[in-house]
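With one protein chain withheld, the remaining protein chains of the complex are depicted in position.
== subunit A ==
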Amino acid sequence: MAQPTLPAPSAPSKKRKDPPINSAFRPHAQKKQKTDHRARQRDARTLSTQTTSKAFHNGALDVSAFIKAREYEITALQQGIQRSGHANNRRAFQQVPKELRRRTASHNAKKVPKRLRRRAEKEMIEDNTPTVTARRRKPTGHMRLRLDTMKRLRALGAQKRAAKDKAKEGKADATGQPDRAAAILPRKPKLKKQPTLAKPPTPKARFRKRQIHKSWLPTHLFHTKRAHMTPPSAPLWRFSIPLTPTQKSYRPTHRAANERGAVAWDMSYIATIALEGREDSIESLLRGLRVDMAQGRAKWKNGTRCREVWIYGRDSKHPIAPVTIIWSASSTVEVQPSSRKRTLFLRMHPSAFTQTWEEVLKMARTAKPAVTVEDLRFEIGSIDITGPGSTEALLAALWPTQTPTEEVSVEKTWASLLGLTNPASLPAGAMLAFDTQDPRLHHPPRTVQPPTSQQEYDNLLRLIAEWPVDRLLTNPVIFDRIARQEGSRLPSQKAINRRKSLATPGAYPEAIATDPAIPILLYTTPDSDRRTQSTWTLLAPWKTIQPIWYSIQYYPLSTGHQPRFGGLNEKRQLAFQRGIAWFPADYPGTDAGWEWEMQERRVRLEEWKKRPKAKRVSWERVDLGGGRRGEVGDGLACDWSLLLRREEAAVAREEGQATTRPEGLAHLPPAHAREVLSNAASTSPSPIDGKLATIRLTLITRGVPQTCARIYRLPRTDIALRKSWLTLLEKPNGNHKHHLPTTVALPKDASPHLLQRRLAQSLLYTAQAGEETYPSCPGEEDLIGFVTTGNFNLAEGKGTGMGCVMLAKVLEDVRSGEDEVRRLCVVRNSGEGIARLGRWEVV
């Protein structure tokens, strides 16, 4: 499979309000003129009056003028009443809260809430709004032809099918044993020897043509109605993926994910690879991918925790991607531990799937005893959900099939998690696997009330601390391919509806024995920070994702509203605000990350080119201070080639390979990077040459770092400049700014105490950006990296960034410098002259 081409990930959105973006790419964002509603209302309420001099000629009092003046008044008052009535007047569909507004509500009364429906209908009649529905519209000539053809084809198909059925019946009758075929149990399917790439499920005939070069997610129809998708011509990783909801959602997403509510994503595009074989040979395979198999990973190896690790190719020194590894539970101890048969899931981002797949295959071919590799991409789908209401929403959607009587069981543990507001308080990487019922039986979901008593919360805390599920060691059913298939065989919606109508009013239909049991696996984000919200990941068979999704989306949360949904941009936004790097964008040292960066460059360049010359940043004329002019490198890119040694970069440019990843550039996983930075002078600089580490950046003074901002270290050669940068470091004894009160010179005979005060003020004063004494940006030789994601951080309340630095360039400072100065850097947005002091840390 070729590396999929990436589309415009940050294509211009049609939404009214975009999150703040780099001003370099949109220097003069046009502001829409806001209508001043108050002024409009005031105007409507003002009554016109007549002056006496106008009404009465020469001030002469006569009856006709007297009457005319009153007539004028009557007209003015009548008009005033009418006008102020109209100013307040809003159509029914305009009064609906934002999330209930529908595009067609202006001409379809059924789209507004019931309480407004009658008014909407009345208004439509008054306004003579055309209310023809698609169903009743007379088809055009072309459409009529198509419909006619369709009708005839259908009839033909039905005829054929009937003939076929008849023939079959005849055969069965001939043998006299019609139900024999059903009596034969199917052979347990064996995995093919040669692992093959999974094929996407065959779509319905109606949708087949649209999925030739891409696949749809199971919830595609839900998202196309509510989100901006990847453009049809440019799918992302061969999927049609929602980028962002059509509604304004930057702030609401932040609120739902951190304060109240929940945000869910259909993450079925994340790839899953299954490895099956003897435990020892799987372990050696993992060792080949350089997974740390050291001691103290017992829970992970037993299959009660999942873990995220970086994997490497066998022959290359470069890491591929972070991969979540889930072991099936180690069964009984009867067998020799090493020779037990185990299964393992590797879950990775689709941009790194091809590379991982090939590496795993290479390793599996040489493994002895053999390890079977299976591509489960279109067999297992997943949903991510985060936010304080996430556990509650999942609890309402997932109804376990069994209610076991034992003291400790997964189902009981799951049910008692009600009231949990942050999955991060569970053990890191905790897993729960059980069978659920068809969520459509309990649709629409009803609010489950979280516990209110202290006793119940104490029990919850005890449960979290003990986490009794660890002792169970039951194998998750989702590892079993037959169970997955059985679980995917869902009854038709018609059958479900029939059962629902038979149930007593207000009650859910009873479960019956033939109901499919959907095997699911839930786990929380491994290695999550306890202070921030963690995310639940739900694995379920591909075909069951859609009903589960609907149950989650329509769940009325106990805190009000329903869970929101997010697109790719929301995923990035939340990762950024939690200070987590997002694969692939924040890892330009990997193949997938580099591909992403190249695509982003192309998009930014297109955007930039579109603007007229006078309204875009002119890169040659950017004033960097100290007489230097011109942006460092390509202003629209994180120009990593600048960081490599001169000659290498020059060679790369000459060969016109600017778009391929420079040879030396590679990513160093955080654990390694921390190790390198912490143990002083242990290694020579050569192994970390060209190695990038992902960092989190906070600015000490003001400012907002943007994507593509340049990161510099404190200048090394220019000592004066270094000192002036260090003066900006906040004084420990107060964060108030020292302003020079006035620029007016003191009189010559000023008293000594005034002179002294002025002197003290000038000594304490720190220069503000834009002033002459503000330090200028360090030179190109001090460039250490770039910001890959930068913005205003709603969680922190100030600008922060994620970026990468070249370790070789900062090593000396980190190892030798004082504690305070060690991780200082200077950040300058591309296209701007003013730089800011910041601090970085490896993530």
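Quick note on the criterion: contacts are C-beta pairs under 8 Å (C-beta built on N, C-alpha and C of every residue); 3 or more make two chains touch, one makes a residue touch a chain; residues count from 1.
What we mean here is this: contacts and distances are computed from a predicted model.
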item: Chain not present in the shown complex, as UniProt names it (candidates "Mediator of RNA polymerase II transcription subunit 18", "NAD(P)-binding protein", "Autophagy-related protein 101" or "Ribonuclease P/MRP protein subunit POP5"); value: "Ribonuclease P/MRP protein subunit POP5"
item: Sole contact to the chain not displayed, among A:Gln50, A:Ser284 or A:Ser724; value: A:Gln50
item: Residue of A:Glu73, A:Glu308 or A:Asp529 in touch with the missing chain, whole complex considered; value: A:Glu73
item: Touch with the omitted chain, as defined above, among A:Thr35, A:Asn58, A:Asn128 or A:Ser233; value: A:Asn58
item: Residue numbers in subunit A that touch the chain omitted from display; value: 47, 49-56, 58-64, 66-67, 69-78, 80-81
